[in-house]
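Note sheet for the following structure.
Only one protein chain is missing; all other protein chains are in place.
Our next item is subunit A:
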Amino acid sequence: MARRFAPLLTLIAWALVWEVVAQSVEISVLPPLSSVLVGVTEVVQLKSFRLALLETGRAFGIGMALSVVVGVPLGVLMGVFRPADRLLNVWANVFISAPLTAVVPALMPLLGIGQTTVIATVFLFAVWVIVLDAREGVRKVNPSLIDMARTHHASRLAIFTKILVPGALPEVLTGIRLAVVRGVKGVIIGQIVIALVGFGALFDLYLQTFSMERFWALVIIIFVLAFLLVEGVGLIERRVAFYAKSR
């Protein structure tokens, strides 16, 4: 029992530290947690918040969907086809570790100041980890499963859809979970760099007008949303983990 509630207890402990410190030093950039929580209840009722949430969700959703649709086949291709791996592996590894935030301003003149740039940012942040994990997953597929499919006259497409993709699924889902983390960063960074759309516009507004309660309220909301998203993918991931070991 105690172990299950341990994370909750540490959370409460840190919340208390925040409250006490903020109450006693009274610095305006860090309001007490209690007033930030009041801020949360206010912010979620704002029309501007709901619009921003919708806009952000859309950019994130489209960017992630693109990352999966492009990343999984690309990674599988790299896993089975040597020349594709030689051509792309270096780049995937460069981009996965590159500070892509620096590239976002360069996207604006190409894609305009708006949703398209944000979607592209999500894609650039998220796709590489999916590519590399799908590649890794395919390489772990037992070669005799491919031989088995071949002895039953499987087409290349059937080997791809019925053996390689399900075989790589544990790694693919790990890749998607990590991509969600990166995609959330991408969507927020994209919006903040542009400063005119979604949560980026709200952050900008709250900082300009110095409403720090609302600023921190928005930070907390985004943290919670990101955490729930990642946990959601983690749940699906654990459902297929049983066969990751027995391949």
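FYI, contacts are C-beta pairs under 8 Å (C-beta built on N, C-alpha and C of every residue); 3 or more make two chains touch, one makes a residue touch a chain; residues count from 1.
To be clear about the criterion, contacts and distances are computed from a predicted model.
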Exercise for the section: If you had to name the missing chain as UniProt does, which of "Peptidase M56 domain-containing protein", "Succinate dehydrogenase cytochrome b556 subunit", "ABC transporter ATP-binding protein" or "Acyl carrier protein" would it be? Expected result: "ABC transporter ATP-binding protein"
Exercise for the section: Kindly state which of the options A:Leu124, A:Val138 or A:Ile163 is in contact with the chain not pictured. Expected result: A:Ile163
Exercise for the section: Consider the whole complex, including the chain that is not shown, and state which of A:Leu145, A:Val181 or A:Val230 touches that chain. Expected result: A:Leu145
Fill in the blank from the handout: The listed residue (A:Trp14, A:Phe210 or A:Tyr243) that touches the chain absent from the view is A:Tyr243
Problem - Contacts of subunit A with the absent chain, listed as residue ranges - result: 142, 144-145, 147-154, 158, 162-163, 166-167, 169, 240, 242-243, 245-247
